[in-house]
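Can you read through this structure? Questions will come right after.
Here the complex is missing a single protein chain, while all its other protein chains stay put.
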Amino acid sequence: MTQLATRDLTIRFGGHVAVDAVTCTFEPGTLTAIVGPNGAGKTTFFNLISGQLKADSGTVTLGGRDLSRASASQRTRAGLGRAFQLTNLFPRLTVLENVRLAVQATRPGTHRRGLNLWSVWSDHGELMARADAILDAVAMKARENELVANLPHGDQRKLEVALLMALEPQVYMFDEPTAGMNHAEAPVILDLIRKLKQDRSKTILLVEHKMDVVRELADRIVVLHNGALVADGAPAEVIASPIVQEAYLGVAKEAA
Amino acid sequence: MLRHLLSNDYPRSRVLAAILVLLFLGLAFQPFLIPGIKALNVAAKILVFIVLVASFDLLLGYTGIVSFAHTMFFGIGAYGVAIASTRMGAGWSAILLGTAVALVLSFALALAIGLFSLRVRAIFFSMITLAFAAAFQTLASQLSDFTGGEDGLTFRMPEVLSPGFTLSETPVLGLTLDGRIVCYYLLFATCVLLFLALLRIVNSPFGRVLQAIRENEFRAEAIGYRVVVYRTLSSILSALFATLAGAMLAIWLRYNGPDTTLSFEIMLDVLLIVVIGGMGTIYGAAIGAGLFLVAQSYLQDLLRLASGAVADLPWLAALLSPDRWLLWLGLLFVLSVYYFPTGVVGRLRALRAAGPLRTPPPAAAGPAASDPTKSLQGDYVENN
Amino acid sequence: MSPGNVIPAQAGIARQRSQDALDPRLRGDDGGNLLTLEGVHTHIAAYHILHGVDLAVPRGQLTMLLGRNGAGKTTTLRTIMGLWRASAGRITFAGEDITAATTPHIAARGIAYVPENMGIFADLTVKENMLLAARGVRHAKQMDEKRLQWIFSLFPAVEKFWNHPAGKLSGGQKQMLAVARAIVEPRELLIIDEPSKGLAPAIINNMIEAFAQLKASGVTILLVEQNINFAKRLGDTVAVMDNGVVVHAGAMQALAQDEELQHSLLGLAL
Amino acid sequence: MNYKDLDWKPLALVPVLALLVFPFIGSASTWLTLTIAGLAMGMIVFIIASGLTLVFGLMDVLNFGHGVFIALGAFVATSVLGAMGDYTNSASLWRNMLAVLPAMVVAMLVAGAVGLAFERFIVRPVYGNHLKQILITMGGMIIGEELIKVIWGPLQIPLPLPEGMRGTLLLGEAAVEKYRLIAVAVGVVVFAALLWTLTRTKIGLLIRAGVQDREMVEALGYRIRVLFVGVFVVGSGLAGLGGVMWGLYQQNVVPQMGAQVNVLIFIVLIIGGLGSTTGALVGALLVGLMANYTGFLVPKAALFSNILLMMAILLWRPQGVYALSK
Partner (left out) sequence: QAKEIRIAHVYSRTGPLEAYGKQTQTGLLMGLDYATGGTMTVAGRKIVLIEKDDQGKPDLGKSLLASAYSDDKADLAIGPTSSGVALAMLPVAEEYRKILLVEPAVADSITGDRWNKYIFRTGRNSSQDAISNAVAMDKPGTLVATLAQDYAFGRDGVKAFKDALKNAKIVHEEYLPQTTTDFTAGIQRIVDKMKDLPGRKAIEVIWAGGTPPFNALAAQNLKQRYGIDVFTGGNILPAMASYKQFPGMEGATYYYFGIPKNPVNEAMVATHYKQFKAPPDFFTAGGFSAAMAIVTALKKTNGETNADKLIPAMEGMSFDTPKGKMTFRKEDHQAMQSMYHFRIKVDPAFAWGVPELVREIKPEEMQVPIRNKR
């Protein structure tokens, strides 16, 4: 059973405690939404888990293995995958190359392909097939030879998700996957997440401000406020809690 | 077959392919085409610079590392052969041993630099390498017992490679096949081999990871690649190839000194060639080296003609004086950055891709970035 | 607190809330429109992006610009600001033809613009970011205290991180700063590209409140926005774009009530 | 840049270094000679580096062609001073000043004017791209150097120090060259002026903002282009001033002099943290002191003293002593 757990995870920026002793466990087979006001520390919390930032104190463990000292790349190879709030791809490589890079990055053995100097990149049939399959899944096969820089915003977001899928991690972390996205585009990404949810061995974390999305997808909601974990539980009851109503939703003004 | 030789990285432009074939044939038959020592020297220098510049392209164009210390490795290679040949006397063993020792030294230095590069910002790193290269040059002239100091080393090559040796008494196609020609073809073969090797490396899975790091180091680390390892490896590889280029130069010149391989001027030439040819294309190295070295070698002759033609305009004649050839080279520098931001190769490939005025694809976002150097700005990547 | 009082009234701007004659093509040039675009074409490099945009922004009203991804909304705003050049057509602001004017000139005429990417100066502190937007003053101390307090009350993060580098703010905090910067001084027209993205619901409410107050004080607002609440609660006028042209223009109310029209234009329900 | 909570450690480096070497040198007068000369040398280096640090710090332009403006300033000074023999041959410092000041002003104006063209034709197309800046400004440097040769000839030209500025002042046994004291005064003025403009006026802010997002600054209603040109012109002018100071110090000028000081300037900037004015000052002073101390104690190491100093500083602070918030 590979569960992700944080223990007393803390980081300060100057005097400001951005993540404050967060202890939390995430079980496979559940989608946990993390909500909280702007600047609550959600992205920072992700950064601490995936290793983009090093915690001042506290631990991150995956399946009992302590990853607190591991680098970002080590954590990814250990099974922690994430997509970013702002799109963060390889702009002047093609769509296919982007995915293919992710495919060979983490699975046992394939990482070494990155160190293979003496074969032609496109000759690795099995890896190419896998990349193709993933592009198919996100309906981007048709654009596989385009440079990512030339893709529209929505497709770039989809590619973010595709990269995450290519990593085949134990834990998927999405940071506002639909931000700035049109009503026509958002459902495509949400569908992908929904599909992922069906695999019961995967743990999914989702940061999202759109409450309707959260309500629909989340099995559990964790609320961060000023860096601290202030609420944790089933969606309905968390949303109803006064702290969420006041600090987050703004005195229940938003009823949508 | 061709696919394998070229590692599935075709020129992707008919004009480009034609130029490359011409260049290849030109170099292959140079001794028979244009007689004379000068032309042969220029051709040999092109061969050396193709390897040198391609190795630098691996670092700059593919990995996005701007280093001014690349000539250091070039120098190490040349000094390796030079010192060994001076101490051990002319011979193949001197060449081999000198090259081997140089490779080991380059390996160690590149490793150190590669690891160091991670501590500092990209732009910082390049300025530090500038200072480093200067210090290394000083060091080379200080250790005059080994390196011959400022005066450099003059040495001999094995008999077969020396002008005194003749392969056949009867001239072939009007050319006496002496040791010089043998030496030229040794260089030619080495150049082709190393060039194809570099082409293979940049088109391997490893090469793609390097490009990913160039594009977005932060994300490369995030999807599981240890950027340190790849960057260091790339530094080392490019250093080793530069070392081999240095050895080639020493074999050809039978001379080496600090100004010949270590000077900043050579670094500038290399940079300019990469830019002219097109960064991140390897083919650009070959085309750039050809264009640039021919221009450089014959610029003064050209100016002599030009200034003669305008002799009655003293003012213009002063500018066109062959002594001011650097002025025009500088102008070439500026203009090529201006008008060939993606180099000859980039231009030719874009030409093929660009049709008439197009309406955009349904929702292509962002400017069509085609400038590999852009990522050098990415010292700070947003990690939200 | 009654923010309406702290916003200095804009002298000379007629308040006008008429709902009639909203189709710009039916109107005379400046008959109550602060900003008009007539047949604007824009090319970016070799791409032809805008194919004759007609748009009117009535004074004192909030105009919503809608459309699917890549429809050309951002390009329209950038063309108004002079960041792209219109290759044909005419743009007038308050009676002046600004089609060929430079960006600084257009901005100085009284337009505040928040770009899609927020345009935060990451290396500068929040205070310095705000100071730059306050064009009339040289030092932070000279900034309008009352107005600042009002902004702080809307966007607490701006006050909290006053002396921090803006680049370190969270995604939503940056968005707040971007909007705060646009309203630090009174302007005639606010142009904002997707103000609510990445904001928590509570802050979105604040922002809606802010726009309502600004509008009440006579400011004209042009918004590109996907958030339904904005559209419903604030929009007076609406224009829908597709493929580089405005395909529908009219009263918000009319669109909100016409489900069929919504579906055909936007593929969504309001 | 927040100067309220000023980071004092780098500033303390200078006196700490001076005090640390004292026991090794032993003689107080020798120590004093070396220290004062080193600090003054640092000031001269600061002047020639100030323009570059300004242009880099504000505009993020790495101008490898900076040296050309230094050389240009020096060559202009040879022409101006050459025409004012009456004033330079006088032993009165005041009369000398009447020659040197115009030389400085003219050098700054000429360098500034050329800077204007340089910005327009060389730098403008490459704002925001360091590698291209490096390449294109190097091209500019080559062109500039060659043009200087076309105008003034390739020969070395003497630039004798005016009579009244020669010689030394004796502080007991310690000798201090008069000219170095003048350089310190000029350096202090330049430093103060820069610091004031950058921290006390909105111009500094605007330009830093313009570097990050030029369009946004324009959308706020500022004419950023004018400001950029202005900064570049001032930076070039400062280089011209530096050229006059350096030329008078060397008492001769060669067209290559700009290229010769390039590496030194870069080292100073790296130590200081690219773009920080105070950092450049600290870096320059350290370089000046270090050169004299190692030159005295271990002359062999003097060749590498700058590099060693740079390495040591970078091990302590990888971004230089005052890293800009990047």
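Going in written order, the chains are labelled A, B, C and D, and every chain counts its residues from 1.
One rule holds for everything that comes next: a residue touches a chain if its C-beta (ideal position, glycine included) is under 8 Å from a C-beta of that chain, and two chains touch if they have at least 3 such contacts.
These figures come from a predicted structure and were not determined experimentally.
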item	value
Interface partners of the hidden chain - shown chains only, full complex considered	B, D
Residue of D:14, D:41 or D:134 touching the missing chain in the full complex	D:41
Selected from D:22, D:127 or D:296 as touching the chain missing from the view	D:296
Touching the absent chain when the full complex is considered, from D:119, D:177 or D:215	D:177
On chain D, residues whose C-beta touches the chain left out of the figure	27, 30, 33-34, 37-38, 41, 149, 154-158, 160-161, 166-168, 175, 177, 179, 249-252, 256, 260, 288, 291-296, 299-300, 302-303
For chain B, the residues touching the chain missing from this view	36-38, 41, 138, 141-142, 144, 149-152, 154, 163-164, 253-255, 257, 259-260, 300, 322-326
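Quick note on the criterion: only the chains that are shown with their structure count from here on.
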item	value
Most distant chain from chain A, judged by the mean position of its C-alpha atoms	D
Chain B-chain C separation of Cα centroids, rounded to whole Å	52
Interchain centroid distance [CA atoms averaged], chain A/chain D, Å	49
Where chain B and chain D are represented by their mean Cα positions, the distance between them in whole Å	34
In chain D, residues with contacts to at least two other chains	326
Touching two or more other chains - residue numbers and ranges from chain B	362-365, 367-368, 380, 384
Chain A partner contacts - residues on chain C that touch it in the complex	68-70, 116, 157, 168-173, 175-176, 194, 197-206, 226, 228-229, 266-268
Residue ranges of chain B touching chain A (in the complex, touch as defined)	4, 7-8, 200-201, 203-209, 211-212, 215-216, 218-227, 229-230, 233, 237, 361-370, 372, 375, 381-384
In the complex with chain C, residue positions of chain D that touch it	2, 201-202, 205-206, 208-209, 212-213, 215-224, 324-326
